[in-house]
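Here the complex is missing one protein chain, while the rest keep their positions.
Chain naming follows the written order as A and B, and within any one chain the residues start at number 1.
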Amino acid sequence: MLLELQGIKKYFPLKQRWGGKPSEVLKAVDNVDLTVAEGQSLGLVGESGSGKTTLGRIILKLIPFDAGRIVFEGQDITPFKGKQMRQVRKQLQMVFQDPYSSLDPRFRVFQLLDEAMLFEKEMKLADKEIFFSGLLKDVGLSADVLNRFPHEFSGGERQRIAIARALVVKPKLLILDEAVSSLDVIIQSQIIDLLLTLQKKFNLTYIFISHNLKVVKRISRRVGVIYKGKIVELAKTDELFNNPLHAYTKELLAAAIEYKPLSIRPTIALDGEFNFVDQGQEHFVLKSLGH
Amino acid sequence: MTRNTEHVSEFQLALRSFKKNRLAVCCAMILFIFYAGAIFADFLSPYSYRNEDRNYSYCPPTPVRFFDEGKWVGPYIYGQTLTFNEFYRRVYQTDTTRRFPVRLFVQGDEYKLLGLIPSRLHLVGVQEGARLYLIGADSRGRDLWSRILYGAQISLSIGLIGVLISFSIGLIVGGVAGFYGGWIDNVLMRLCEMVMMVPGFYLLLALRAAVPDDFNSVQIYFAIVVILSFIGWAGLARIIRGMCLSLREREYVLAAKSLGLSDFKIILRHILPHTVSYSIAAVMLSIPGYILGESALSLIGLGIQDPYASWGNLLSDNMSIVRIKFAPWILWPGVFIFLTVISFNIIGDTLRDCLDPMMKAERK
Partner (left out) sequence: MQDAILKINHLTVAVQEFNKETLLVNDLNLEIPRNRITALVGSSGSGKTTTGLAILRLLPQALYMKKGAIVWEGQDLMNLSENQMRLMRGKKIGMVFQEPLNAFNPVFTIGFQIGEVLKQHTTLSGPKINDEIVRLLTTVGVDDPPRILNSYPYQLSGGLRQRAMIAQAIAASPSLIIADEPTSNLDVTLQAHIMELFRKLRDELKMTILLISHDLGMVVHLAEQVAILANGRMVESGETKSIWQHPRHPFTQQLKQKMVI
């Protein structure tokens, strides 16, 4: 098991009383359990505000969380800080949504890639250039890109640079947070092709967070559906798309494939006790204990 | 599909549009001339700042003539003698018997070029017997033009050094406050506000009063610089803090975090450089404040003391209507202060305008 999330909770206070617990909270991530095995890419789908982005950032410990454990490669990294965490970060990388703002516009591509090499500073300049050129070739860009600034490139090209940067430290797990959502559909498709190639070449495992089901279907072995901070369904990709069991999943698929608008909320109650039940063949659905 | 554009930084782009603004370029040249004049003051001035001759008290500017009885003879002046008319007013009689040619590259008062190389070479001068006052003399017969050039050294440098110190403090305070937010931000900003709260001029006086009496001039100079920096950092810190607050939300900051960079490195590499462009404009606009602060102190006698010249204390000679009426040239230092302050303001405004659209263009 490469990554395990156990009981992750992240609450944002909405109304704060003076010195004390907040009276109203937003449950951005509500008691999430997840496992990701090596080589088994996971897709996380949900609308904006469902908590998927928050969850992605929590996995990388970019934001703090209120309860739960993160176990990576058998190690509980929940209490890790500073130097310890930085060692772990070599294995866990992220590609962000906006290719225009995830690359610092003042840095040339060489510097952007160089910055990622925190621990191999002993490498000589010439070796670095060779290494970076190789990486850039892997993502489909030529080596003369090294001297240019991000603003000289299109969105798709910038995203390739971001992917190259994430690969510099040779991570095991790559989290892609809406990585193709701001790109044209044609470019989206190209980047997905690239990601699939890279997955084979570097033995990567992806956690692909998106609201775009079409894209998630191509790249994930398993798909989890998030709604209001909870995972409501989790199954192998084909199984989920062909046989959706949860009401929300069904609506989501209808909206994505046939562009049928969702019914007016709230229809799906999430209060009360829940159980994540295996309906057979590792197809988990969130069912309230009332059922 | 990559666009073939030349890659220029946003600052270079701003410089380009800056160059198109004629007024701003003009002001930049004015300032360049002033600073060059300050650096080479010893060489450019006919006399040392201490060179006094009470026989020439408040001597008006000596007219430089070129023709003698219709013939071209080159630049020369006549000697002047001090007499008093029936109202006990000063009148200078011109002695037309002897011509004193105005020469270039003459030997004059001794000085050390750039503080190191001793020399006696001056750009212009006349030999003994007459004195060349290009814009007049002060009460002790010292050449005002020379003293203005020497004064530039102090007035202009205090502005620069003071602002550099304030800027450094402001960057650090603002950067830390903006990046961390929370209670750190609270504490630091309240500190800023406390400093900004006290009326500037009174704070200036109070701090100056705290300086020991037995400081020599050099120490007083540095004391003034420190005092001015102490007052000035708060405004800059607030601006930079505001910028950092929004910059830390940028995705490349998050990306840097995910790569494992330490907070210090993130602030230094990814946040503060983005504030520099705007800060430079802010700095340009605050330099006049330092120059005026020093001038104000010197004007009331609390700044640079005689015999050293600063534009402020040159003006302090003149706090009398009678003197201004009869020796109006002693207001010239004011003109230089005015030109300097206006030039910095115009350059700062123009830089800020040039950088603004670039900031929007930076996005896509």
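To be clear about the criterion, a contact is a pair of C-beta atoms (placed from the backbone, for glycine too) under 8 Å apart; a residue touches a chain by one contact, two chains touch by 3 or more.
Bear in mind that the values here come from a model prediction, so they are computed numbers and not experimental data.
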Identified contact with the non-displayed chain, of A:148, A:218, A:236 or A:287:
A:218
Looking at the whole complex, which of A:117, A:143, A:194 or A:255 touches the chain that is not displayed?
A:255
Since one chain has been left out of the picture, which residues of chain A touch it in the full complex?
47-49, 154-155, 182, 184-190, 192, 211-215, 217-218, 251-252, 255-262, 264
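Note that only the chains that are shown with their structure count from here on.
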Quick check: how many Å separate the C-alpha centres of chain A and chain B?
55
For the complex, which residues does chain B have touching chain A?
1-3, 5, 7, 9-10, 250-252, 254-261, 269-270, 273-274, 362-364
Which part of chain A faces chain B closely enough to touch in the complex?
57, 60, 62, 85-86, 89-90, 93-94, 96-98, 100-106, 115-116, 118, 148-149, 151-154, 157, 162, 165, 169
